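Notes to accompany the following structure.
A single protein chain has been omitted; all remaining protein chains appear in their positions.
Now for subunit A:
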Amino acid sequence: MLVALFPTLSLVTVIHAQLCQPDAENAFKVRLSLKTALGDKAYAWNRNEEYLFKAMVAFSLRTFSNKETIEISNVLLCNITKRVSFWFVVTDPSKNQTLPASEVQEAIRMNRNRINNAFFLNDQTLEFLEIPTTLGPPTEPSTPIWIIIFGVVFSLVVVGIVLLIMSGIHKQRRKSKALTETGDVEDKYETVVTIENGIPCDTLDSKEGRINRAFAADGEKLTSL
């Protein structure tokens, strides 16, 4: 009996080996970058990790296609390199064939997140070379942030403008009120400082005297004695 078992097993292994080959039909290449993802905490890739991988793939297919019959032994790995990279196929338990690539692809895509998490990796460090990743859209708040900041800045500026204009009008009103109260008709200009003939009135009050430009300088007309 044992003698009969041996060739059967070897036959099965041979068939399986033929099913899993680089670029075989329905085979996928997987590449892991453990050192890039984990640095010093990177674990070594050994047979136990491979077992976990097979389990995750089997799990994905079970949940996706509800095929309760898929076992870990249906997932075949081959050509494992030190990179770490390898090829895998999933065989159909009922027939001696590989499951179609589209089915495997969809199953993996559905559970990609869980597979990544099982190995502490992400989409860039655990690559399934033919399976495109679904890129998560960046979160967008309901109102773009820039409009909020713009609103804040613009309202501050508008408040500033209004305050400055109001204070300017207020100052002018106060000045013109002061002018009407003194009742000086000659000085009713709308400028802030009262000016008479180009000379501000307040400076005319000084006792030092003023240069009267209507007269020529005295010294020139008189000859010295």
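As a convention for this text, a contact is a pair of C-beta atoms (placed from the backbone, for glycine too) under 8 Å apart; a residue touches a chain by one contact, two chains touch by 3 or more; residues count from 1.
Methods note: contacts and distances are computed from a predicted model.
The UniProt record for the undisplayed chain lists the protein name "Transporter", from the options "Anaphase-promoting complex subunit 5", "Carboxypeptidase O", "Transporter" or "Calcium and integrin-binding family member 2".
Only one residue in the set A:R47, A:K82, A:K95 or A:K177 touches the chain that does not appear here, and it is A:K82.
The omitted chain makes contact with subunit A at the following residues, 31, 33-36, 81-85, 132, 134-135, 137-138, 145-147, 149-150, 153-154, 157-158, 160-161, 164-165, 168, 172, 190-193, 195, 197-205, 210-215.
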